[in-house]
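Removed: one protein chain of the complex. Kept in place: all other protein chains.
Entry: chain A
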Amino acid sequence: MFSWKESGRIIFLLFVSSLIVVPLLATILGGFKSNGELRVSPFGLPQEWDLQFYGEILGDAQFWRYLWNSFLISIMTVVLTLVLGSMCAYAFAQVRFFGSRFLFNYLLLGLMFPFAAAIMPLFLTVRDLGILDTPWGVVLPQVGFGLAFSIMFFRTFFAQMPEELFDAARVDGCGYIQFFWRFTLPLSTPILATIATFVFVQSWNNYLLPLIMLNDREGYTWTLGAMDYRGEYAAEWNRTLAFVSATLAPAVVFFLAAQKYIVAGLTGGAVKG
């Protein structure tokens, strides 16, 4: 079935898509071109596929160290945020204790302000704790800033669980802590996956915190590494493009696979089909 309206729609959408895809393709292809060719044809296919630059980057131990550091920091952030966040939210969801409303609102304050505002005292705190130049210097602030939104999502999710389940388990002598590990967490995989993905993406892409907390090149995340690489090879865009492509490719594949959970995170924690 052909209609002008439908084909107009598709053409418009293809046009918008090209604005996104062309720069990305040019980046990936640029890594295969010589710098001279890159100047003449930035967007076309390479005349000769030169594997030298990708090869050099993938064969560089430092490159893999960058990726490993980013990965380590992201995983540590995810695990800590999930553990601390779900435990705290469980307490809020299950029990109304003295000061619980106050504490919950206190945590929600974290959603209201731009975190960069506190960056100078935060740097001094991390310095005084002696964790500058360690993964913890990036991980712990990231966990702190991620807790507010994850506790909010967790609590909403936990509060929707049927109360009968808890009552039944309690009759059988199951305590609060046991119930959390045996029932609440296993039943919460959608929300755990949502928050894990969201926190992972933010940590993986983070630049400001690593920039401030990490000075030793050994401990650099890939975002710092990419900026470093750009500075080192300022005259050779093909190298930087290869570097960016090599870091972007695995991340994009992973993120597209986890897209469902990222979107769920944006829209308030509801995971559909």
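Keep in mind that, in the parts below, a residue touches a chain if its C-beta (ideal position, glycine included) is under 8 Å from a C-beta of that chain, and two chains touch if they have at least 3 such contacts; residues count from 1.
One rule holds for everything that comes next: contacts and distances are computed from a predicted model.
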| item | value |
| --- | --- |
| Hidden subunit of the complex - UniProt protein name among "Rod shape-determining protein MreD", "Sugar ABC transporter permease", "Protein lplB" or "Inactive transglutaminase fused to 7 transmembrane helices" | "Sugar ABC transporter permease" |
| Of A:D128, A:E164 or A:D216, the one touching the omitted chain in the full complex | A:D128 |
| Absent-chain contact - pick from A:L67, A:L140 or A:L214 | A:L140 |
| Residues belonging to chain A that touch the chain removed from view | 9-10, 12-13, 16-17, 19-21, 23-24, 26-27, 30, 38-39, 42-43, 80, 84-85, 87-88, 90-91, 94-95, 97, 103, 106-107, 109-125, 127-128, 140-141, 143-145, 147-148, 151, 170-171, 174-177, 180, 201, 204-205, 207-208, 211-212, 223, 226-227, 230, 237, 240-241, 244, 247-248, 251-252, 255-256, 259, 262-263, 266-267 |
